[in-house]
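In this view, the complex is presented without one of its protein chains, the others remaining in place.
Note that the chains take the letters A, B, C, D and E in the order they are written out, and that residue 1 is the start of every chain.
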Amino acid sequence: MEILSHDHDEPGSLEEFRKFRERMNAEILGENNLVINRFFALDTRTYEAGALDVKTKELLGLVASLVLRCDDCVTYHLVRCAEEKVSRAEIFESLSVGLVVGGSIVIPHLRRAVDRWNELERKN
Amino acid sequence: MEILSHDHDEPGSLEEFRKFRERMNAEILGENNLVINRFFALDTRTYEAGALDVKTKELLGLVASLVLRCDDCVTYHLVRCAEEKVSRAEIFESLSVGLVVGGSIVIPHLRRAVDRWNELERKN
Amino acid sequence: MEILSHDHDEPGSLEEFRKFRERMNAEILGENNLVINRFFALDTRTYEAGALDVKTKELLGLVASLVLRCDDCVTYHLVRCAEEKVSRAEIFESLSVGLVVGGSIVIPHLRRAVDRWNELERKN
Amino acid sequence: MEILSHDHDEPGSLEEFRKFRERMNAEILGENNLVINRFFALDTRTYEAGALDVKTKELLGLVASLVLRCDDCVTYHLVRCAEEKVSRAEIFESLSVGLVVGGSIVIPHLRRAVDRWNELERKN
Amino acid sequence: MEILSHDHDEPGSLEEFRKFRERMNAEILGENNLVINRFFALDTRTYEAGALDVKTKELLGLVASLVLRCDDCVTYHLVRCAEEKVSRAEIFESLSVGLVVGGSIVIPHLRRAVDRWNELERKN
Partner (left out) sequence: MEILSHDHDEPGSLEEFRKFRERMNAEILGENNLVINRFFALDTRTYEAGALDVKTKELLGLVASLVLRCDDCVTYHLVRCAEEKVSRAEIFESLSVGLVVGGSIVIPHLRRAVDRWNELERKN
């Protein structure tokens, strides 16, 4: 098991996140647990366009992840938001909603979210 | 203190909610605690139009409230969504995001949210 | 909207819970939101026998609901546990795990859970 | 089961809360589940004077209960704070810490906490 | 303070977890804070056989830890489950209950739990 970086301070790189996520998703789905596999399929379908467009749904996922304080989920939705061409101002306004709803306990996750978004902007 | 209705089953009426909310907000703000009063002002400002429009911000507040499982907060944002002319399909899609992010523990709150939305539609 | 009883003190009756749950589930599923309907189907399947028997899975659902402090979810799993002939001692030991994992914040939900279990025993 | 009042709007009376709490605590302790009974004893001891005085410990319990959004736990600690002669200004400042840490999701619980505190002041 | 590995991606090794856990438990218990020490003793006793067997109680602890999203607690119960000869299929079914109850926010913790279980299987 490799030495990676730390969540209390700076998050690991996006590339590390992507590789671990892909490897473990493959292992989990390969187990063929029906409930888990259906949940994963449903999770993907949740963010497809319908009455709301994809961008709005990704912002909903982002803010839900922020108030529940899950850095990995925030990272995932930030990556998707970047792909959907969400602007920096839209990201900050979404994060501001999560901050006010969730309170100061959200701030460490906000720091890592902004660091992550900066990394995504540098890549694009 | 009056007898009101019950959150395990059916939520109280919107009118009861509105009256208690208004009375207590007035009492709380009248206390002149600087931190609390500034927080209330900031909370209002959070949902004003900016890079995102008001409707999108209310949907963000709705989903954040649902995954954090606060019935009163869900009610508040549903009322605002109705004022902003959010459609029934948009509400259900937003709730579906909250359900998948937050899991089956969200279901009782989803029931009360839908009951509340129906009450709002009957009123309008 | 009828006057029901109160969650701060005593929970509403099982019959009230059952009726509201059934009515709202029908309304929600009737909306035909694909994600929500699949989630409900998956939720049912989660507790079917597999590597673990139904009783063990219901106890897992009970303790998960208790530590997440959802009275309605606790009620639902208590009803199912009664149907699966879980003993009073098994219920109390399961609740004790939830209490120690979740802390004193769980105690009000423990009170309502025990009140509910007593109601179920009186019915059977 | 009696008709009591509602947590979405106004909390039930202190007397109702006290009676249900006492009745259920007696039932739970009478079950003689060792883990549960020791937890209850430990919970009581937690708030006894030591390096910190009782008043400070009750304020810690109050704010912890508020950010975890448990109305019954908030009520319990407010009752104890009233017994320990905590001032109204001290209560509001403690609640303001909980509000900022926990965010706007705390507001409905703040409303009920202030309503409860007012009821305690009227009684004394 | 040594450089260890990272929770956003891959969890640190079991050996690192075990050493830090043991060292800190010794430091904490050595402080002789009565409440803390009694809590630790109670925590151990919670998982002893009674009306439920040890294996079932460890699965309850595992799922409670998963829905509360505590990686260290999940790791601890996975280690104990391995000692109690819980099968891979039983682990996955337990995790599936936690996933459905807790929602997609649980997925990153599910990934780390499966990675940890694989590490435990390789060791045995």
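Operating definition for what follows: a contact is a pair of C-beta atoms (placed from the backbone, for glycine too) under 8 Å apart; a residue touches a chain by one contact, two chains touch by 3 or more.
As the structure is a prediction and not an experimental result, all values here were calculated from the model.
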Quiz item: Footprint of the hidden chain on subunit C, which residues?
Solution: 67, 99-106
Quiz item: Hey, which subunit A residues sit against the chain that's not shown?
Solution: 3-13, 69, 92-93, 95-96, 99-100, 104-105, 107-108, 110-112, 114-115, 118-119
Practice problem: Spell out, residue by residue, where the missing chain touches subunit B. | Solution: 34-35, 38-39, 42, 45-46
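Here is the rule we go by: only the chains that are shown with their structure count from here on.
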Quiz item: Going by the touch rule set out above, which residues of subunit D reach two or more other chains?
Solution: 3-7, 11-12, 35, 39, 46, 99-100, 104-105
